[in-house]
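The complex is shown incomplete by one protein chain, all other protein chains being positioned as in the whole.
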Amino acid sequence: MAYGKDIKEILYGGDYNPEQWPQEVWEEDMRLMKKAHINIVTLNTFSWAALQPSEDRYCFENLDRIMDLVRKNGLKVCLATATGAHPAWMAKRHPDILRTDRNGIKRKFGGRHNSCPNSPSYRKYAAKLAGLLAKRYKGYENIVAWHVSNEFGGECYCENCEQAFRKWLQKRFGTIEELNRVFYTAFWGHTFYSWDEVVLPNLQSEHFLADGMERSMFQGITLEYRRFMSESMLECFQMEYQEIKKEMPDIPVTTNLMGFYKPLDYQKWAKQMDFVSWDSYPDPADTPAETALQHDLMRGIHKQESFVLMEQTPSVTNWQPYNRLKRPGEVRLLSYQAAAHGADAIQFFQIRQSVGACEKFHGAVIGHAGRDDTRVFRELEQLGRELGQLGDVFLEGHTPAEAAIFFDWDNWWALEDSAGPSIRMKYLDAVKDYYTAAFESNIPLDIIGMEDSFDSYKVIIAPLLYMTKTGIDERIRKFVGNGGIFVTTYFSGIVDGHDLVVQGGYPGRLRDILGIWVEENDALLEGEENSFVYKGTLYPARVLCDLMHLEHAKALSVYAKDFYQNMPVITKNQFGRGYAYYVGTRSDSGFYHKFLEDIFTEAKVAEAMATPKGVEAAIRVADDREVLFLMNHNEGSEWVVLNHDYSDLLNGKEYRKGDPVEVGAKGVFLFLKRNTK
Amino acid sequence: MAYGKDIKEILYGGDYNPEQWPQEVWEEDMRLMKKAHINIVTLNTFSWAALQPSEDRYCFENLDRIMDLVRKNGLKVCLATATGAHPAWMAKRHPDILRTDRNGIKRKFGGRHNSCPNSPSYRKYAAKLAGLLAKRYKGYENIVAWHVSNEFGGECYCENCEQAFRKWLQKRFGTIEELNRVFYTAFWGHTFYSWDEVVLPNLQSEHFLADGMERSMFQGITLEYRRFMSESMLECFQMEYQEIKKEMPDIPVTTNLMGFYKPLDYQKWAKQMDFVSWDSYPDPADTPAETALQHDLMRGIHKQESFVLMEQTPSVTNWQPYNRLKRPGEVRLLSYQAAAHGADAIQFFQIRQSVGACEKFHGAVIGHAGRDDTRVFRELEQLGRELGQLGDVFLEGHTPAEAAIFFDWDNWWALEDSAGPSIRMKYLDAVKDYYTAAFESNIPLDIIGMEDSFDSYKVIIAPLLYMTKTGIDERIRKFVGNGGIFVTTYFSGIVDGHDLVVQGGYPGRLRDILGIWVEENDALLEGEENSFVYKGTLYPARVLCDLMHLEHAKALSVYAKDFYQNMPVITKNQFGRGYAYYVGTRSDSGFYHKFLEDIFTEAKVAEAMATPKGVEAAIRVADDREVLFLMNHNEGSEWVVLNHDYSDLLNGKEYRKGDPVEVGAKGVFLFLKRNTK
Partner (left out) sequence: MAYGKDIKEILYGGDYNPEQWPQEVWEEDMRLMKKAHINIVTLNTFSWAALQPSEDRYCFENLDRIMDLVRKNGLKVCLATATGAHPAWMAKRHPDILRTDRNGIKRKFGGRHNSCPNSPSYRKYAAKLAGLLAKRYKGYENIVAWHVSNEFGGECYCENCEQAFRKWLQKRFGTIEELNRVFYTAFWGHTFYSWDEVVLPNLQSEHFLADGMERSMFQGITLEYRRFMSESMLECFQMEYQEIKKEMPDIPVTTNLMGFYKPLDYQKWAKQMDFVSWDSYPDPADTPAETALQHDLMRGIHKQESFVLMEQTPSVTNWQPYNRLKRPGEVRLLSYQAAAHGADAIQFFQIRQSVGACEKFHGAVIGHAGRDDTRVFRELEQLGRELGQLGDVFLEGHTPAEAAIFFDWDNWWALEDSAGPSIRMKYLDAVKDYYTAAFESNIPLDIIGMEDSFDSYKVIIAPLLYMTKTGIDERIRKFVGNGGIFVTTYFSGIVDGHDLVVQGGYPGRLRDILGIWVEENDALLEGEENSFVYKGTLYPARVLCDLMHLEHAKALSVYAKDFYQNMPVITKNQFGRGYAYYVGTRSDSGFYHKFLEDIFTEAKVAEAMATPKGVEAAIRVADDREVLFLMNHNEGSEWVVLNHDYSDLLNGKEYRKGDPVEVGAKGVFLFLKRNTK
């Protein structure tokens, strides 16, 4: 729902920090924002110290001035609660607010993400500030949303967290016997006899550094700590949320998420958020698919509803090792790609570039030169103008996906905390393997959680479904039984929701569905490969080779060599009215393209528009309007043949099915599909 | 002596942790063990928390049940004292038991290897538990050995350790003046005026991180700390040992060692152990020689007596970066290789695979599937059957070595703690250079310590003998004087037992024996090489080039280039009735093969059987029986021509000298040499 049904335009703007500037600059900022067609600002993100200069004193005058200024200038506001970093005086006076790091070292004042989520002082003062802000500004009709804190993240290992962890475990497991069972403490004699013997897992206790990673000796404890820490922060979000809702019950509340951010289980978070917003900072090495995948994930965690692109850089980041400029057209392309995948608002960090501290070289709408004739400003101005033209044509639109990929934070955590079989076995790699193949064929996908409905999908892909929590197998069983196609991979079905191995043979609870028994898993050394032939082509087998036996399934391909030569590597099992596939190794993109093509054909997934490599065709459907985004991610222009009659939404030009269109480098077309019935 | 002279069979089994399982699983385990011909289990390794649930309460009922069960099923027991990891409640109640890390950060409860060896609580409760166990179970005649703690290791830097270190130094050096002398504190004005000014060397004091290593600024202090820490842990072993011996004086006591484990001076440890047992976990990249070398070391530390292979994985580890499956036949091959080098028992970690915590993906006799038809189970069953057939044919047998390699922990520590001349100069590399050349020629070697007898050897090789402790030179002098051949290398004879340089010219105390003066040591940069010609072939000179002058020695080869072109690189000195060789640089395997071949020929070391590369021929002699182990480490089969008349111990077939036999990939033959006199 993004900013909500009342918003009938694509909101366009970004983080604005006038508190860093003398007031004489503000008026110039207003002029420049208008020129750039900006209609929304996110305010107050880091003003806690300014708003609360001491224990009992609050000071809203400057914010009043800013709020009045932007209202006067017709800007909508996404109002932040300013709790993303606490004041220095608070750290000095209430050191419980400071975090303790993974070595057990108590931090001092500094940075952001710096408040312990279980600090009584933090919880008290953050909630109070949110409440005071809501009370004071509820009369501002231009507030379209609240923005709690900023980019929640990190972790803490202090004594308050340890106490809270013990309470949380007690509530969750009830008895110490059950705790010992799920933590598998019989191993190494770690049996706990009382709750207060439990310690947080960090580098002082169960964790250690190896292979460049922090590893755990008790994955069950680590898994619970991850759940606990994600929930602790979510509670902080909720506390502020509730304070705001008391005053402004109808205005949606969000916080800005970060895509593939491992520490926080955003699927749980999104349930507590009115809408999702997120910050997209692709690395220069990221593929278009990788960026799109994160948009789809952010859409997926909130019922496939539209979201807000809360932050992106207009031109350059400052914190990457090499901060490459976004090329001409690139910010426009990435903005439309976000929209194509569900964004209803396009916002930037930041409106005006700061002149000090660590983000002073991060790009901005208004740079250090303060000019409106820079390359960046001109591109943003053009984009703003276009978005204005588009009105609400795709707002609240949905993605017409018939296939879905499972994504699950618990699975991510447990899989990558596992000791063995291979440190190169990464969850995101497996997800990207399948997503990218579909993306490059322009097949729309939903990214769904374990608890989401499977009803609307013909195909569900569960890459590396290591953890099968209670009930998921039964839901898959029904899905396949009813005619669905299910695909999963190597090292799936191994453990339950507590990271305890499902006994009796891999893939555990999925074994009957897949019709196989996986006897062993062979981790390949760096550089080592096996291979297999699928539909006449030889593909590599990498990272891990599952050694499996057919029970009811058929082998679609077998390993080409080593002692498991001729053992199955890809299997297909009829289960009820559907089919379950198992891909027992990691292969290359050529394989995933071919394999998914066959799967989608078998499942009768709607054919997608054909485009040259690097040209993305994505669809959003709003009411009865189907909008096609045609986006050229390449460095040169490409020709595409249209598969329907379309109207060009940006210049009104009409096209017929079969017409060729040239999409320039980094170019974008938005086509409205014409009803040809 | 391994499990002792009363054992007339090869014991076969492994670590068994029934405390992780409900009792209904135990009976199935008994059935499966019998099927696999298992006759020994190691029990109780990590049960401290179960056995002592609180300060004053002990609870042996479950262990009673397990002990009765395995006795009833005819299994022998290696009974562990369960002190390898302390209980959580103990850590909470007696925090002195927790270690402090190299940064000075006190640890919390977690992991294993977690007890401070100088903790009063640990020493009290560990010894007490060992005593109680011995008292309770002394009536079990199926106990063949006691297994104290588990894989002693790690280090601690707490205040108790610091106090103990000061006392230890006082006892060792008597006066503060002597301490200052051996620590060379005049350097940088580190003079101590009282014992309590001494601090443990760690990252808070004399250590720092550089070149990816922890380095020391006062090597003398670091060397003493290493000795102290190894001895502190050894005292812990001894405390438990004594408690057990009070009750069961005739049953041998061991603890499981770890081969090349740097922190513990196993040569000192083995003197206090009734027999040696160790855990062999070769890395996939290890050569057969590297595995054999560790077996030989483990044999060598206890008077060349046979030992127990206490742990190896049946199939796969879980803690390596890439956990490759042992290939078909590989576990059998590695088991026989252990036996060929002195093992009298073959045991696995673990009998049944755990379902939780960090070792859940470590291989086991009984895997997660619980089946007896897995590849791994079938291989183990076959191996168990074979070992049963072999009876005691090689038990207590010895290795007929005429040559030996020096190995010394003090030298390892001091050499690699030295600042300069090259971080690439590694002790194990130098040892492996020589060992591998002999191994690949099937020449049996003993690995001996500085205090062991030299009498039975024709050749002694002392790679990188940096440290010459008091008396060693005199013993070498006698050995060579009496006709022995002594070989040493670059950077030898540099320091005394306190890491103080022996003045007057390198190689110090060895100078007269070697007949040379080494004036300088040139460290080669990464990728840099010199070279030399030996017996007509050009070989590389790497890592370090000693620049030396002949005194009485002859040059066998000279450097080929650089400003020290034509200076000697390999020398030979007649000393008394023997010869002393000096190899002033590190070369490649081609050189070591040729060089040792010449040495062995000169020394009239018995010729070994010729085998193709990768096929190992090793001999054990028990009473008058000589058993030849023929082991093919290659991926394909190889032909070997027999050098004597033999009987095949596994199938009874008779062979004549000159007969060719085909050894399959990973294949093994055990031949009994027929008396052809």
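As written, the chains take the letters A and B, and residue 1 is the first residue of each chain.
Note that a residue touches a chain if its C-beta (ideal position, glycine included) is under 8 Å from a C-beta of that chain, and two chains touch if they have at least 3 such contacts.
Model, not experiment: these values are computed from the prediction.
Asker: Quick one: which of A:V316, A:L390, A:V533 or A:L650 touches the chain that's been left out?
Answerer: Within the whole complex, the residue contacting the unshown chain is A:V316.
Asker: Which of B:N62, B:S205 or B:Q389 sits in contact with the chain that's absent?
Answerer: That would be B:S205, which touches the missing chain.
Asker: Which of these touches the unseen chain: B:D283, B:E474, B:E519 or B:D588?
Answerer: Spelled out, the listed residue whose C-beta touches the missing chain is B:E519.
Asker: Can you list, in ascending order, the subunit A residues touching the missing chain?
Answerer: 17, 19-20, 46-50, 53-54, 82, 84-85, 87-89, 91-92, 103, 105-112, 284, 315-325, 327-328, 353-362, 368-371, 374-376
Asker: For subunit B, enumerate the residues touching the unshown chain of the complex.
Answerer: So the residues of subunit B touching the unseen chain are 103-105, 182-194, 196-201, 204-208, 211, 215-220, 418-424, 498-506, 517, 519-526, 547, 563.
Everything that follows uses one rule, which is that only the chains that are shown with their structure count from here on.
Asker: Would you kindly tell me how far, in whole Å, the mean C-alpha position of subunit B lies from that of subunit A?
Answerer: Result: the chain centres lie 49 Å from each other.
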